[in-house]
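Missing here is one protein chain; the remaining ones are kept as they sit in the complex.
So, chain A:
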Amino acid sequence: MKRVLISTALAFGVLASPALAADEVISGLDTLVWDKPAVSILPGEKVTWQFPGTAQAHHVASNGVDGAAVVDASWTSFTSPLGVPAPNAEFTFTEPGTYKFICTVHKDTMFGTVSVGVAPPPPAPPLPLSQQPLGNDAPAPTTFEKVQEDKAKPKLSKVSATRRARGTVRVKFRVSEQSTVLVSLKRGGKTIKSVVGAGTGSGYLDVKKVKAGRYTVQVRAADVAGNEAAIKKTSITVR
């Protein structure tokens, strides 16, 4: 029967390729394409769809025919069950025509045609740039940090205290990097007054409303990372 059909087809000059004269196997892939989106067979031959080793849900279903007339009614309702991987499905085409098939899960990329006893459709012209993928070709990053942690302590120097206006003590200092500086006036181990400032280089902080007496002046500094400078002390008498 097949031989008769082939010779008939050849006689009509419709089919030219010897590759046509066989059943076809089409594989659905996890790259969301069919390995053979267009196959040609002769009436009476069979197409098998398989999904070897896939990790995504696929199946195959009829997407109608090219042209107006539905030539094979059983094709219209052809559909296979979903699966991971999906089971094989097959269909024997008996009538000439161009049959469209699809994976409905991936309808934008997994579609194709079976040409039965008719000339296969001419190869499609190249797609416009708006439909060709521009893949991300950037290499994978290998280093995820290039970091120097700040473990260095700031340096506190030139600490001095002077009396200013009534009850005000000006504490001068120099700090080697951006730091928060705490100036405390202490007496008998207790902090009586304290003032906080932030900055870098030379600076001073004024401690106001200080009652008369002799105080220990303690200056502490911590940089942005929280590293603390060695504590500096001096003393002052407020009159």
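Everything below uses one rule, namely that a residue touches a chain if its C-beta (ideal position, glycine included) is under 8 Å from a C-beta of that chain, and two chains touch if they have at least 3 such contacts; residues count from 1.
We take it that contacts and distances are computed from a predicted model.
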Per UniProt record, name of the chain withheld from view ["Septum site-determining protein MinD", "Lipid-transfer protein", "Multicopper oxidase domain-containing protein" or "Peptidoglycan-associated lipoprotein"]: "Multicopper oxidase domain-containing protein"
Selected residue (touches chain absent from view) among A:29, A:105 or A:238: A:105
Residue of A:57, A:71, A:118 or A:238 in touch with the missing chain, whole complex considered: A:57
Option from A:74, A:157, A:191 or A:235 whose C-beta touches the chain left out: A:191
Residue among A:65, A:89, A:161 or A:205 touching the omitted chain: A:205
Interface with the undisplayed chain - residues on chain A: 32, 56-59, 79, 81-82, 84, 104-109, 128-141, 143-150, 152, 172, 176-178, 180-182, 184, 191, 193-206, 208, 222, 224-226, 228
